[in-house]
Structure formats: structure tokens, C-alpha cells
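The complex appears here minus one protein chain, its other protein chains still in place.
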Amino acid sequence: MKKQSKPKLAFFDFTDCEGCQLQFANMGETLLELLDLVDIVSFREIMSESAEDYDIAFIEGSITTDNDVLRVKKIREKAKILVALGSCAAIGGVNGVKNRSSLDAAKAIVYGDKGRAINSIKAMPVKEVVHVDYTINGCPVYLPEVVSVVKCLLMGKPYIVPDYPVCVECKMNENVCRYEKDQECMGTVTRAGCNSWCINNGNRCYGCRGLLDNPAAEAQKDILNKYGLKIEDVLKHFTLYNDSMGEKYDQEFK
Amino acid sequence: MKYATLQKTNLNDWLEYLKKKAKLYAPRKKEGHFVFRPVKEVEDVCLEYIPTILPPKKYYFPQKERLFKFSAQPFKTAKAIDTFDEFILFGVHTCDIAGIQCMDVVFRDGPEDPNYLNRKDKMAIIGIECLKYCDKHANCVSMGNHIPRGGYDLMMIDIGDKFIIHINSEKGEKLVKGVDFIKESTEKEMIDLERVREEKKKIFKEEFYAPLSRIYDSFDKSFNSEVWKDVGKRCVGCGNCTAVCPTCYCFDVADEMELNLNDGVRYRIWNSCQMDDFARVAGGEDFRKGRDSRQRHRYYRKFKYPVDKFNRYFCTGCGRCTRTCMAGISLIDTVNALAPVAIE
Partner (left out) sequence: MIEREILLEKMKTSPYKPMRGRIIAAEMLTEKEKLFRIELEGRLNLSHEPGQFVMVSIFGYGEGPISVCSSPSDKGYFEITVRNVGVLTDKLHKLEKGDILGIRGPFGKGFPVDNMFGYDVMIVAGGLGIVPLRSLIRYIMFHRNDFGNVQILLGCKSPKELLFEAETKEWMRRAEIKFNCTVDRGDPDWKGNVGLITTLIPNVDINPMRTYGIVVGPPIMYKFVIVKLLEKKIPDHQIIVSLERRMKCGLGKCGHCQIEGMYVCQSGPVFNYAQLKNFKGECHEKAI
């Protein structure tokens, strides 16, 4: 590919921990290979200069202020392709916790008396504000998936996020089921695509990739009951990452 | 030589010997469960085990298998079928051997699948006969798979302080011939073997309420049974039951590009009829909607369709699907729930 034809890629962070960008920066040799295909023009974590001219925008973080809304709309106008990077951008992520109480109450909890002066709106995934072309789920994002998505966007084809549960990949990896270890794993109702990363490493699934389109909510409740969990506990697990989709959770699991 | 004897004290020596002959896979412990793994230390091999999380199918029908390499521009495909190294599956239960026989039938049925058959060609199977039940989830007796019924190269039977090894093929014979601590079995040892088998008959009993032919009839009549609705309600659609089944072989085909966006690999990857999009066509129509009909399909693919097509039941009785199901959907219970229909 000719040098001048390389698309320009820029990173933007909103309300997040920048952990997903860090994953990207940690890609190692693959990142160097990627640089044959794209020019990274703005990436605060690995470079000091920053350009305002870009083709592909990677958005990290959820939208939580009026200013965020304006800013992400501007980025959308400029970018040919917009990618939601990580749970916060894709589904709202942990920031969604503030949506569970009124904004005033949330502000008071966090900022005390000064809360009144702070501009804050409900936490939203990027897709609630602007059109998103590609979604990379995960907290943090899973690098092999990031690479797959980048390939797709460079080939001009959509990336289809799996709509089957983490269990599918987990079984292929021949992990011992977390339920057998009395852990309330969210894998059964969580979208796959992470190659059961957490479980492979001895953890359980926290549901960071969001709920399946068609989760078997009733059956899942039975399972959790069978393993001695109360529905309140279960809701806590479900809402760790997915509060901005709260209604769906309430509908499915309450 | 048809039967040979191996002293248990020599088991590890034999494993060392086999390890040098070919790539050796055997069951070992994993967090209170068992898995087939390449043998690094022979001491890790565990012959007293309940069925592994995944059946050994992962070695002859891998989770993700390369079909061929390609280049997009110019259009090019590399050699279609990989060459494989010789390998030995050690300590395979009779139920899993039955699973291998089922897979053979499917992939040999025309049009043949050379990817499977070539890999299978390089495989030697050393079985071990179970002398007690692994747990309450197995239905191997009803399926007739609790005793060896061929399909292996060697079969080991524990008769106390030694193993009798049934030699069932030339390939198998090569793995015992010339090993100085493996001797032809004596008449006394053969009598011991008979005794062990007699003892076994007392322990193993049919698990289904009805004999298999009646079970088949009940499936014929149960397509619209309430049983499926109940199973469908409990199912989360995670696909565990199909992943762990030694006779589930459905797959998807997908391309993976290298970063140059021109060269890549087409591979096949395990897929499951329990997935939402499994039978959905590009236009959007889903031809098997609902977890009830998907579960029914899974059962019919074990007890009805393959019997009609190959005269072979595709349930081996290993019990894995029940063991792995978080919702506690039990194969024995489900089949037995249909059984009243058979008795009518």
C-alpha cells in the first residue's frame, strides 16, 4: 500500500480509565505491523503530537456531560469511520452506575456541596449520541478482537460481534465451569468474542461485553437460584457494566 | 498374539516407550475434573477418571481447523490438506471410542471429508475398559457402550495388579511387540479377565426405562411432546452440551486474514445447533426458532436421524451433556420422560 493512501487514525477519550487505549499501546509487534496500514495521528498515550485531520476515530469512554455530546458529534462529522472502543464506549460500562440514582443525588455523593456546579448528564454509550460503525466490546478490549476489527474496517466489511454466550468459547478452551466452583459467572448471558479471556486466567465472567440480544433470562434465573443466589445479588452482577441498559436488565431479570 | 499382559508397575515404562513412538495424549487432572492433554510427565497420566470435559474429538476434529491457505490477489490456494504427525490417544473410555466410530461413519459417508480422514489415519487408540460407573449421569449400558465393541487398536482391562491388553489391529500390535515387559497373557490371566467381566455385569444396569428400540419408537412419536417445551424453558442456549458431545460435529467455515489483508486462512470452527443464528439464512428467516426446538433437534440427532441414516445411535452414553449443563437438563431424565409414549 502506498504511503500517502494510508488512512489516518486518531484516539479520543471521554469518561473512562484509558485502559483500552493502553491495551492498544501494548500490542507490541502487531502495532508495528498495523502502522504499515494506518497512520496514527493522535494517541495521547504513546505520542505527544496530535493532528486534527483523521479518517478513523477510536472513541474510548462513555458520554457523561453536555460537552461530551458536542465533542463526539464534532468527531463524528470529521471521521469517515467511528469506532467505539471498550465497554464504556460500547455499552456505557461501569459509569452507568450513576444512572441508578437521580443526577442530583449522584452529584452530591461524588462532589458533595460543589455538585451543583458540575455539569453532568446520564452516562451513555457512544451509539446513543452518534452513529457507530464498529464496536469493540470488553473491559479492557481483547487485543486479538481489536486486530480483527481493524482488519475489517480496512477491508470495508462490517465486524459482526458474536451473539452467542461466552460459554461457547469457554468450553472450546476446556475450562472448568465456574458454577462448579460456586462462582456466579456471567458467561451464560454475556456476548462472546473475548475467547473467555477472564476464565482462561482463573477468573469468572463479569459481563463486561454486554448482554446477548436474546438472553435466556428465565432459565438463567433458575440456574442462579439453583446455585443459591438471590436475585438481588444477581442484579448487582448484571449491572456492573450494563446499567445504562438498565431497563433491559430490569425487564429481563427483575 | 491377541492378548498381552502388562504389570501395573511397568505402566509408566510403557508410557515412556509410547511417548517416544508418537505424540501421546492422555487424561490428566484439572481442577477436580479431567482433560486430555499431551503427556509431558508420565506420572500425570490418570487412568481412573470420569469423562474429560471435552472428549478426545478435539484431536481428530479440532475446535478450529485449517482447511487451506489462500491469497486474494492474485487468486491462489495452497495445498488443501495438511499432513499430520502420528499420534496416540491413551486411556480412552469405550464410550468415547464409540464416539470416534460415529464420527468415522459421518466423515466417510460420501462426499468424504479428507481433512478428518487424513488426521484419523495417523491416530492410534489405546482404550481402557471401565469396571465401575463414572457417575450417575452415564447411560453407557443402555447405549451398549460400557463394554469394548471394537474401534480401537489396543484395549486395556484392569485385572488387579496388571492390565490385560486386547490387541485389535496391526497398528496396536506394533505398540506392544518387542516391549520386553509386555508378555502374552497366560490362561490364568484370561480366566481372571472373565471373572472381572462377570463382576462388572453386577454393577452395570440399563439406565433408560425402556430398551433402545422402544426409545427409538418414542422419539418417532414425540416430536410435539411437552417434554421439549420444558427442556426449552430451562435451556440457556450456551451450547455446552454440543461442545462436549463426542458425536457433535457441526461446524462453521470462516476466513481469517493476515495483516497484509491479502493472504489468509480458511478454517472450520466448531458450531452448535443451539446457537440463535445456526439455521438463520441471509434473508433473515430462522428455520429453527426457539430453544425448545433446538434442544429437540439435538436429541433427535442422537436417537433418531442417525439411526435412520446410518443405523447407529449417536448417543454414546458418556453423560457429558448432563454433567456440563448448568440448568441441569439431564439426558437420562429427558429420554425417560419420553419413554411412557413408547410403552403405550
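By letter and in written order, the chains are A and B; residue numbering begins at 1 in each of them.
Keep in mind that, in the parts below, a residue touches a chain if its C-beta (ideal position, glycine included) is under 8 Å from a C-beta of that chain, and two chains touch if they have at least 3 such contacts.
What you are looking at is a predicted structure, and each value in this text was computed from that prediction instead of being measured.
Q: Of the listed residues B:Glu48, B:Asp135, B:Glu226 or B:Asp252, which contacts the missing chain in the full complex?
A: B:Asp252
Q: Touch as defined at the start, partner being the missing chain; which of B:Gly32, B:Pro111 or B:Gly178 qualifies?
A: The single option touching the absent chain is B:Pro111.
Q: State which residues belonging to chain B touch the missing partner chain.
A: 67-68, 70-72, 74-75, 77, 80-81, 106-107, 109, 111-115, 223-224, 249-255, 257, 261, 264, 266, 268, 271, 273, 278-283, 285, 287-288, 293, 297, 300, 304-305, 308-309
Q: Touching the hidden chain in the full complex, which residues of chain A are there? Just list them.
A: Here the touching residues of chain A are 155, 157-158, 160.
To be clear about the criterion, only the chains that are shown with their structure count from here on.
Q: So in the complex, the part of chain A that touches chain B is made up of which residues?
A: That would be residues 30, 33-34, 36-37, 147, 151, 154-155, 163-165, 167-168, 171-172, 174-177, 179-181, 187-189, 212-214, 216, 218-220, 222-223, 226 of chain A.
Q: Over in the complex, which chain B residues touch chain A? Could you list them?
A: 30-33, 35, 53-54, 58, 63-64, 233-240, 243-244, 257, 259, 261, 270, 272, 275-277, 291, 324, 326-328
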